[in-house]
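For reference, the structure discussed in these notes is given below.
All protein chains of the complex are present and in place, except for one that has been dropped.
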Amino acid sequence: MDIVVTNGTVVTATETYEADIGIEKGKIAALGRGLGGVETIDAQGNYVFPGAIDVHTHFELPSMGTISADDFQTGSIAAACGGTTTFIDFADQGKGESLHRALEIRLERAEGKVAIDYGFHVAIGDMTDEVMNVEMAELVEQGVASFKLYMAYKGTYMVDDETLFKSLLKAKELGALIIVHAENGDLLHYLINKHVAEGKKEPIWHARSHPPEAEAEAAGRAIILAALAEAPIYIAHVSAAQALEKVKGARDKGQPVLAETCPQYLLFNTEHYKLPNFEGAKYVISPPLREKGNGELLWQGLISGDLQVVSTDHCPFNFVGQKDRGRDDFSKIPSGMPGVETRVPLLYHFGVNEGRFSINRFVELVSTNPARLFGLAPQKGTISIGSDADLVIFDPRKEVRLSVENLHMNVDYSPYEHITVRGYPVLVMQRGRVIVKDGQFVGEVGAGQFLKRRRIAI
Amino acid sequence: MDIVVTNGTVVTATETYEADIGIEKGKIAALGRGLGGVETIDAQGNYVFPGAIDVHTHFELPSMGTISADDFQTGSIAAACGGTTTFIDFADQGKGESLHRALEIRLERAEGKVAIDYGFHVAIGDMTDEVMNVEMAELVEQGVASFKLYMAYKGTYMVDDETLFKSLLKAKELGALIIVHAENGDLLHYLINKHVAEGKKEPIWHARSHPPEAEAEAAGRAIILAALAEAPIYIAHVSAAQALEKVKGARDKGQPVLAETCPQYLLFNTEHYKLPNFEGAKYVISPPLREKGNGELLWQGLISGDLQVVSTDHCPFNFVGQKDRGRDDFSKIPSGMPGVETRVPLLYHFGVNEGRFSINRFVELVSTNPARLFGLAPQKGTISIGSDADLVIFDPRKEVRLSVENLHMNVDYSPYEHITVRGYPVLVMQRGRVIVKDGQFVGEVGAGQFLKRRRIAI
Amino acid sequence: MDIVVTNGTVVTATETYEADIGIEKGKIAALGRGLGGVETIDAQGNYVFPGAIDVHTHFELPSMGTISADDFQTGSIAAACGGTTTFIDFADQGKGESLHRALEIRLERAEGKVAIDYGFHVAIGDMTDEVMNVEMAELVEQGVASFKLYMAYKGTYMVDDETLFKSLLKAKELGALIIVHAENGDLLHYLINKHVAEGKKEPIWHARSHPPEAEAEAAGRAIILAALAEAPIYIAHVSAAQALEKVKGARDKGQPVLAETCPQYLLFNTEHYKLPNFEGAKYVISPPLREKGNGELLWQGLISGDLQVVSTDHCPFNFVGQKDRGRDDFSKIPSGMPGVETRVPLLYHFGVNEGRFSINRFVELVSTNPARLFGLAPQKGTISIGSDADLVIFDPRKEVRLSVENLHMNVDYSPYEHITVRGYPVLVMQRGRVIVKDGQFVGEVGAGQFLKRRRIAI
Partner (left out) sequence: MDIVVTNGTVVTATETYEADIGIEKGKIAALGRGLGGVETIDAQGNYVFPGAIDVHTHFELPSMGTISADDFQTGSIAAACGGTTTFIDFADQGKGESLHRALEIRLERAEGKVAIDYGFHVAIGDMTDEVMNVEMAELVEQGVASFKLYMAYKGTYMVDDETLFKSLLKAKELGALIIVHAENGDLLHYLINKHVAEGKKEPIWHARSHPPEAEAEAAGRAIILAALAEAPIYIAHVSAAQALEKVKGARDKGQPVLAETCPQYLLFNTEHYKLPNFEGAKYVISPPLREKGNGELLWQGLISGDLQVVSTDHCPFNFVGQKDRGRDDFSKIPSGMPGVETRVPLLYHFGVNEGRFSINRFVELVSTNPARLFGLAPQKGTISIGSDADLVIFDPRKEVRLSVENLHMNVDYSPYEHITVRGYPVLVMQRGRVIVKDGQFVGEVGAGQFLKRRRIAI
């Protein structure tokens, strides 16, 4: 063996057992006890997880005249430090642009900068016949087997139901997965304009302009369209319990509806928008934080299996210089929050330490399910013979305060500033190479590989 | 390594990968490629599953003046031939009897005859203070961490809600799991008597005397009691879609409600009761077969995860000499069906071959979940380092007709006589020893071990 | 015309219109304008309702070694003063007693004392073959077309499901209505004993010994039994929103499930049990008051039509000398509350004045529906040609404080002491005779007639 990780407690989505892990040529080659190797890494007393996968990031995203603060380099390094070894970001098609070009632009931006493995979803912004009849198939062929459609952002990215329905039909044909941003864009458009016109411009009005009903309606609509198309569908960033109810209802009937939520929706609520000194702006995201009590219902969705993935929707903007553009008008606050680095420890701390679910379920939510749903299994998302040796050695006793001072994301605040978690990655490997050690990135910038993803089989 | 199973496709509840499996002292000691061993078993082209677990059997069960046709020897050999390496049977406490005595009787009967590993659930028939305050705890200590209560069988095993509630509270305290036979015994009592009195005595009246509402009601009641007790609960042999709805409703709210169904409920329906020449009697089981269309809804429950286990409720009676005691009166037909040998191939054939779910889900349903829910994981139910080397080498191309002529169960008919499945075990190991080869039992009678089961952690 | 009520605004369950009401021989003989009569009663500026009907009272009920404080005389006078012109009380069959005898006892007690028209439901406490095969039919013939069964009170009135099911079947056959007290008696029995044994004896433990789940479970069970029997069912005193959910679910499917609630459940909550100086005992009723927020859900049930009737469950016990028997043990507090006099003004005030529903819906809830469901229509419950001239002239401006000082019920406290309602009866007629004027009973004791009720047609 090239390397052996010894004495750790291996944790996968279903098993927990003591074993050494033998690695050859970047792949897991052996599981057993007393394995010998050229190099040995001692995981005594720690867990060994498969590297986590974040299927929802927005690195260097142009938005509202500015750009999200983490580029592919800072973002991917931060991800690695938090135990994430793969991310899937987005390529958004502009009007008049081809899907290929949209993807190309993002690939170019990422080129040479990415520290971990990665892929892209392509967001359809201009559904032409060419897109429908030619490009989607070509992209799936090239390893992009997931497309996103926005039901929000009227006038820009919002698609009508006919476009969504056609996309679902085509995706089914191709073995691709449709992701929706489920909020009723018409409603949001009306409410934002109304509130701004009425001078209701504080951050809390962001939430009041994005009511949970708007999310539930859109989720429900997308689910009905998917049912009719007999296609699977993936609801991004479920934030409202009412939207989760729609997911549950469909899943109870056996419909393949898949959904993610993000840590911020589990842990925060609308009270955060009322923080003094415009601090509420730090939490302006879309969909917004919801009322107290809502988060606990999302946790239940993770427990019951109705939510299968925890992603981040990582899209940070500095408080000074970016978020403050909307100081006088919530509608001008760039929407988004950092999170790519903190997802794994937060979910472990509040999920496993607090007894909400098992450590296996935790691994399933942050790694195994993302891999399976987005065509990366069995290469990613598990610890088994032949899989990539993407490993996280995780010390369940290590305490870390999630302060901006400790974190690696390129943004001037941490929404979790006062939270100290117990349990943290102490070593991260990708394809057999150590990329994070003792909290520092020790890998190689640009070593991340673009992943050709398989067709989905749900 | 003592033995290496080479070249197979290892399948667990979450993974499918090519690997050799190294076995030492009956345990899985290594996973990898090119492993060497004293003995080698070639699994080329075949799947390797963890041995299946049947948590619901009734071997040599005294019932209605007769005894179920398979004893612990014939039954456990048949189980092995069908890919099952562990079973959990029942010890039913009689009135005035202690739980210890009930268990002892069954252990004595099993002694020296059992061909595979096994355990017992203890059914509480006489809930005394001694049972409640002393015996339940002692039994859990002895490795019996699951108790069954009957909501049916008025006048004999039926318990009142207070007994059920107390049992749930105690089980929660002890880390034990309560299993219920969920049918409203009052209703059944009334309907059976009424129908017999009215001369409605054909087998179909068995079904009409056990309406689905009686099952749904009892399941719903047990679930509410469990919610109030904050205890997990396991609903045995869910047969009616209406009962499954109750399970779903509770699980959607995050309540730990667990449930099994059996192949007969997935594949058959009430039409079978109308077969000529009293053949309907072969399908007289409790709960009964349900209306057409119901089975498909149960399949959906397996797909959605609302049903976690497929067991058999194996309880065979010969058509000649046993079933025919009820030729003139359905209420005298011994209730039960064979199934311990056919479960695994049936579920593979109708579940995996017919595209209803993945092979991983199949493994989860017949092996991993039964192990986890009943305190046998990680010793049983998976293929990972340190687990018992209970393995099934399964040839997905092998076709077998499930005829009484091919099967090993000690009963004069097969309910699946005309069904030919594709996919069948070709070799079965227990703790590293080959016990079934080419469809014949080659193990040792009496080599099965009684399993001390762990407390439940759900 | 003998009498004409002039210039009032007539309100029925569907209409509101200005008209005179002409009365002859105690019946409504004409509706029109400018009617002439021997006597004239001016209702200018007031509403004229049909007399209200309270289908759930317990006058002079022996309970726990004492007797409810209102006898048939004081109770019926109080009822009249509150706008109620008809009540239906209960005759509870004791063990070994016939239904006839049970009814006879109550008829004798009522004889000569009742100030308004009345009927009885008969509660089945000992379901013998005689009861089932003979008495129920005879009672229906005699005008008692409703039977009550208790799912609570284990060891005394509690019936098993077989009895309930048989009663439903028989009632369906006879055109009678089964009323259930829906609480799981087993659960209550366990919890009461447990709490008392643990020294938890304050009034709040009454509520904690009667959890809403116990009510929801029993209601759900009764509803399933009724569905199977294809019989209508009436759920008494629905207190828990969870029980109402069961009613809704059944009604959505078209099942004839009927239900009442009472003002105390709409207006009060468990906080009342925590009042100092044992005042909580005043609110000890069965089922108990529920958590805050629950009441609003019951109001919704009245609005949506899922609850059809508001009754009182009037069963008063004096705070001094009766309620205080349980000062050291909640289980010894006689269970019940006064209410027969306050129902109509409370429902008007909190229902109509507060905009929850229309005045027509109010009339439907307190008069028309009770009449229809319990076989009194069209004689009672409306203002139409041929109906009894049971009329309430109601001044929507009159304010009355519901203090023990103003009320006529024979009990030493008013649970509504600090509530002042707007809208109150100023004159009440029964069969054309004025029985209440300016808040005082001016009728004749003993003039109330026993009402032979019709078979139910739902």
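Letters are used for the chains, namely A, B and C, taken in the order the chains are written, and counting of residues starts over at 1 for each.
What we mean here is this: contacts are C-beta pairs under 8 Å (C-beta built on N, C-alpha and C of every residue); 3 or more make two chains touch, one makes a residue touch a chain.
Remember, it's a predicted structure, so these values are computed and weren't measured experimentally.
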Fill in: Partner chains on view for the chain not depicted
A, C
Fill in: Among A:N184, A:S304 or A:Q430, residue touching the chain not depicted
A:N184
Worksheet entry | Per the touch definition above, residue among A:E24, A:D71, A:D126 or A:E213 touching the missing chain | A:E213
Worksheet item: Which listed residue, C:S384, C:S403 or C:Q449, touches the chain dropped from view?
Response: C:S384
Fill in: Touching residues on subunit C - with respect to the absent chain
10, 12-19, 22, 29-33, 35, 248, 251-254, 300, 303-306, 364, 368, 378, 382, 384-387
Practice prompt. Spell out, residue by residue, where the missing chain touches subunit A.
Written response: 154, 160-162, 165-166, 184, 186-187, 189-190, 211, 213-214, 216-217, 220-221, 224-225, 227-228
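Criterion: only the chains that are shown with their structure count from here on.
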Worksheet, complete the sentence: Grouped by touching, with subunit B left out, the other chains give A | C
Worksheet item: CA centre of subunit A versus CA centre of subunit B: separation in Å?
Response: 40
Worksheet entry | Centre distance in Å when subunit B and subunit C are each reduced to the mean of their C-alpha atoms | 51
